[in-house]
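Missing here is one protein chain; the remaining ones are kept as they sit in the complex.
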Amino acid sequence: MEWEVVIGLETHTQLQTKTKIFSGASTAFGSEPNTQACVVSLALPGVLPVLNKEAVKCAIKFGLAVNAEIASRSVFARKNYFYPDLPKGYQISQYELPVVGKGSMTIQVGSGDKAYEKVINITRAHLEEDAGKSVHGAQEGMSGIDLNRAGTPLLEIVTEPDMRSAAEAVAYAKKLHDLVQWIGICDGNMQEGSFRCDVNVSVRPKGSEKLGTRREIKNLNSFKFMQQAIEYETRWQIETLEDGGTIQQATVLFNPDTGETRAMRSKEEANDYRYFPDPDLLPLAISESDISTVKADMPELPEAMKARFEAQYGLAHYDANALTSSRGTADYFVSTVEAGSDAKLAANWVMGSVSAKLNAEDKEISASPISPSALASLIKRIQDGTISNNAAKQVFEAMWAGEGDADSIIESKGLKQVSDSGAIEAIVDEVLAANVAMVEEFKAGKEKAFNALVGQAMKASKGKANPAQVNEILKKKLGA
Amino acid sequence: MINKSLKQLGAMLQGKEISSVELTQEFLKRIDRLNPEINAFITLDKDKTLAQAKHADSLLAAGKGTALTGLPIGQKDIFVAKGWRTTCGSKMLETFIGPYDADIIERFDGVGAVNLGKTNMDEFAMGSSNETSYFGKVQNPWDRSRVPGGSSGGSAAAVAARLCAAATGTDTGGSIRQPASLCGLSGLKPTYGLASRFGMIAFASSLDQSGPMAKSCEDMALMMNVLTGFDKRDSTSLNREKEDYTRDLSKPLAGLKVGLPKEYFAEGLGADVAKVVHEAIAEYKKLGAEMVDISLPNTQLSIPVYYVLAPAEASSNLSRFDGVRYGHRAKEYGDLMDMYCKSRAEGFGAEVKRRILIGTYVLSAGYYDAYYLKAQQIRRLIAQDFENAFKQCDIIMGPTAPSTAFKAGEKADDPVAMYLQDIYTIAVNLAGLPGMSIPAGFAPSEDGKRLPVGLQIIGNYFDEARMLNAGHAYQQVTDWHTQMPEGIE
Partner (left out) sequence: MSLNSADIKRIAHLARIEVSDTEAEATLTKLTGILGLIEQMQAVDTKGIIPMSHSQDVTQRLREDVVTETNQRELFQSIAPAVEGGLYLVPKVIE
């Protein structure tokens, strides 16, 4: 039987606020345990939550970014369960009335000929508080509880079960990861847990409309693990069903060491969360003017920017897409163009040499040793014919290595190309005189001989002659 | 002197007739003598109290005193106070030392009032007799074999026995008004949102409200001026302009329209209580008030609605008591689950556990709509009853409690009978309205004791000044509120 996998994602994004969602305690990462656990984070008796304005602003930004409905009235609810990292014995979340409703995102899956686009529907996004952390090994048989993270604002973004492969799920997660950083609501740091995905996976016979029983893979904090976990889980579910077994709804964890998923022991029975509206908080009202204020503050979104790149700079769809994959890349490109570079050349360089170097050195574009204006000054030298493309690559390497700006490197390495037509004519004449046989071959109709002659001329000029001029002069002299 | 009002004692302090330290010591001496039996206070800290009195004296000496400066006030042990043991009447918090100050504590400290000690209460404010306190029951000073009411029974008994000049209370379903009624005091639950809940250990968040318990309406007005006000730490605190609650005290009552809900005088009201309440109403007529018959048709439903909503909220509010960060942790336990279950089983008393279980049940999967949602819908009907009533009248009057103080142990084993104590008070919390009880006379008990009866006055939202005016006018022509129990001299 042919099987189809059905995937939906729930992503917890930590919002980039200075303080917690319901208290004035700092959200800075990496402090000593419990030094950022204030009276509210600790759920001391008598304390009360007050909502952080910035967290609401982040939710509105996200809603705008995915063309979602932003609720004029949403409600905070309590999700009741006991866990040592949950100090109140309930998590303040949103249940029936979330702040962000239905929206969508277009993802690009695969590359080359097999690349395709797909719309992923977003069911909702809601504000909630993060839990603390359990630290193991503090004492034999004990866990240590650190509540610094408790109360950090989260936006939980939930999709419809729209994805049909691990590749689609990963493409969505990456796109979402780019987007939340793009609009500045999340730092995207997956190691520190700022962006965590829960993936719901089920399988069904291809062609079936009915959803299979799902298992939820919790807390995936890298795209590689997500890919592996979904692939493993899919195989496991198909094998289980083919062996005549059934799938039990469960929460599972992925073990990166074994590459396997396994059901969690602790949360199995505790699924009666007894949600009810939190009486300590009032309904959250968001007006049209609140939304306009946030809108005015929003950066240009990737989709809009992509369309603009195509229209304004005449970039190909693929290139525009690649350049808007992250805010950093887009900003870098735009700055390069603004510094005077030709847009198409800038696009080629950013997606080519710059991106290759960054990948090789595992660097973010913001850490590029060549600034956009430095790159523009290099590209300008190509545009004005000062250096050839080949020479430009050498200059780029030198600039990357920190040897100076484009002009000084061109100067010190003597890479300026010869564009003086008199000088080139002299070189061409010498080459023609020295290679009579080749000239004869060309005249006899051998096109290749022409290229060989160009090569000789370039060699004679030590690579400095402007190749276009060499071409032109040769053609003239050969009467071609 | 012990029977003097806050107003009178304040004048003595301002006039340097007595110092705050002397006054405080006087009350502390009375506490030493009478509290071992009455058990109105759970925690005393004389050093802290006297240090505050000294500070108050320096404020007074510097001419910086205000109405409550230097006056010793009992604080219900539901308010977290920094450095003070704060138990909420529970074993769960037997050793809990408050690491911060509740808003109300800050406000009283801020005007130089003296915290005389933490008063006894039903455990987590759940009860109407003060018998659920882990720290023992409280005696009603009018008849020591009877309960003082609850949950603010310690505060009520303390004021009634003149162990303090006034006290604070909290009221979720009648916990200020019913003990005030049973102990012959004036007690006021303000409009929900006027007093901050920050630092008040939550029972049912959407109903809880703190308020004054004192000997007179005039004293309550002075306390209201201190304990109300916007607090940005409480999302449900209302941002309104500060009011002076004494401003209308002396207004004449002529033309005041008083609504008498027929449901408050129906079956279930004790004849002795009814008689006293009718006499009070007659007195109001003499003062020029006009009586209007009104109806609050959903009164009976307020009890079932309350016993869904309050336990539901409480079951969640009390989940934080898990033995992890503070509070009781069982000595012996196995795994994490066992630690939770044992610590909570040991730390909470029977009534608290019952309410947690009820609340957990009504919120659990499959029952939410039938119980919680339904209760919230009927809550709106109850609020609408009052909205309609206030189209016909300015204030509402009736009994505070269906009976006078009952014997300790009489209802302890029958939760349903106990819950009916709050039949006239609960609807006010559900609607979020202000409600008040003032002494209206006495009814004789079968064994010949004089037991106080309270008159309840319910106002429209933010109408506390008018209610205090009505109460004060009555207290100018009656002396029920100045009478003291025997045996407390």
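Per-chain residue numbering starts at 1, and chain names A and B are given in the order in which the chains are listed.
We adopt the following convention: contacts are C-beta pairs under 8 Å (C-beta built on N, C-alpha and C of every residue); 3 or more make two chains touch, one makes a residue touch a chain.
Because the structure is predicted, anything quoted here is derived from the model rather than measured.
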| item | value |
| --- | --- |
| Selected from A:33, A:299 or A:328 as touching the chain missing from the view | A:33 |
| Option from A:115, A:264 or A:316 whose C-beta touches the chain left out | A:264 |
| Residue of B:7, B:177, B:197 or B:329 touching the missing chain in the full complex | B:329 |
| Residues in subunit A touching the chain absent from view | 17-19, 23-26, 32-39, 42, 44, 50-56, 73, 75-76, 82-85, 134-136, 138-139, 141-147, 253, 264-266, 272, 274, 277, 279, 281-285 |
| On subunit B, residues whose C-beta touches the chain left out of the figure | 95-97, 99, 192-193, 206, 232, 235-236, 238-239, 300-301, 303-305, 307-308, 315, 319, 322-327, 329, 333-342, 344-345, 348, 353-354, 356-358, 360-362, 364, 370-371, 373-381, 383, 414-416, 419, 430-433, 461 |
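Keep this in mind: only the chains that are shown with their structure count from here on.
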| item | value |
| --- | --- |
| Separation of mean Cα positions, subunit B and subunit A [Å, integer] | 58 |
| In the complex with subunit B, residue positions of subunit A that touch it | 39, 42-51, 78, 80, 82, 84, 87-90, 145, 147, 272, 274-276, 279-282 |
| Complex interface listing, subunit B residues touching subunit A | 79-80, 86, 88, 93, 96, 99-100, 102, 197-202, 204-206, 232-236, 312-313, 315-316, 318-322, 324-326, 336, 340, 360, 363-365, 368, 372 |
